[in-house]
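Selected chains only, in their assembly positions.
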Amino acid sequence: MKRTVIPEIKKELIHKLATEDTREDGRSLLQFRELKFETGIIGTANGSSRLSLGGTEIIVGVKVQVGTPYPDKPDQGVLMTGCELKPMAHPSFQGGAPSEEAIEIARVVDRGIRESGMIDMHKLCIEPEKKVWMIYLDIQVLNYDGNLFDAATMAGVLALHNARILDINNPEGEKVPLPITSWPLTVTFVKIKDSIMVDPTFTEERIANARLTISMDDNGDIRAMQKGLNGALIYDDAIRAMDTARELTFDLRARLQNNP
Amino acid sequence: MNEKIRLINDDGLRVDGRKPDELRPIKIEAGVLDNADGSAYVEWGNNKVIAAVYGPREVQPKYLQNSAKAIVQVNYNMAAFSGDDRIRPGPNRRATEISKITAEALENVILTNQFPRTSIDVFIEILEADAGTRCAGLTAASVAVADAGIPMIDLVPSCAAGKADDQVVLDVGKLEDNIGQADLPVAYVPRTGEIVLLQMDGHLTRDEFEKALNMAIEACKDIHALQQEALKSRYSPQKEGGDAE
């Protein structure tokens, strides 16, 4: 990713607003941007979603194909999560192999979904050691304005819930959902000077000291975390972020579930 | 060619109910992405295509710079989930060829000599593929270039004709593409009457070719109108502020 320089005066404005619990776009520090989404938009995918979080816009497609299990997990399906940050989505993105940012996003989204136990991998086994369902979850960023972690996780979870696959026991019958029930979600915090805020925009990410993404399951338990950027957090930041994430994921989950 | 499936029925209609010279439904929207300098979204049958344009901007890598004009770089890509099987990310030979001919088609109409030493970068993402993605991609791309405010001689509509059950048909569909007899993608510039993209594979006699080419050119004129409409609706005052209502 090419560096983008944020003017000093803009930084100061954001610092000042933060001390007043507000931001450039009028949100409070712990408030998400407007969330819109639809599912089932890609006919060639088993499941799909298009989601926008403020100016960040993402399409996720789920393809489910029959494949061979890993030798060390012969009776489990496979989840492969990919993310590409293509030059289409932001002038700072470059073509070619996935950047380390793209890899980090894919791995953090994957970890949240995988560790939550959302997908019953054993039920994706068709014939042990030979045939399992392989789930390819591909994240395509159309427009980047910060907080890809949360947007991609929400879009991914929506697309997985939207997915339908062949019923192995009744191949002529109706397609069936994946063996999933829960809705793991993440909340991403950034620390700018001494303020902690959620759902950062591109500009906020660029001037932030540290970033923390927390993945929560339906119970509000922690399933994955990832600190990023070259600044630091303190102990209290981390603890407080847990509580905030718990609260916010309950809210986000309700919004996603109400409109599947 | 599969002999058992009939692509045209006794009433002269095609498997999706279209007449031989009928286009699939096409929807074009300009200005759909915030960051790109220009963008467009095209739905064409079940094809779903998004195009984004950045530029004129600095050339990367630098040695590609041309001191006389802007270079046009196109990246055509099928999203991993856009086809019947999952598509491995990264370039492949087919995408490389389509990117090349799409760039060549756009270079015909963009006034590249107004922007020496720069690059006009066009990204075409096929979100869902349903035969005819290169035509849909080029159609979207030229709207996106216009949306970016880059001066062009004209928009570039593109459409394929082909052959199915020994009959020349317009806008080849997925099944027709798979088991039909020919595919002839064309891009035509109405203002100059020029053909800027022309490919074929399959089997056409000289007469069939002439008929197919004419059919594709006529369709391009219709698509051109849809492109203009999309741009007009994007920049009409009613849409911008709503204050005229």
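Labels A and B are assigned to the chains in the order they are written; within every chain, residues are numbered from 1.
Assume a contact is a pair of C-beta atoms (placed from the backbone, for glycine too) under 8 Å apart; a residue touches a chain by one contact, two chains touch by 3 or more.
The structure displayed is predicted, hence computed values, not measured ones.
Trainee: Stoichiometry of the whole complex?
Mentor: Overall formula of the complex, using the displayed labels: A x3, B x3.
Going forward, only the chains that are shown with their structure count from here on.
Trainee: In their shared complex, at which residues does chain B touch chain A?
Mentor: Touching chain A from chain B are residues 33-36, 46, 48, 50, 52, 54, 57, 60, 75, 77, 79-86, 89-90, 121, 123, 125, 127-130.
Trainee: Would you tell me which residues of chain A are touching chain B in their complex?
Mentor: 41-45, 48, 55, 57, 59, 61-63, 65, 82, 84, 86-91, 94-95, 97-98, 136, 138, 140, 142-145
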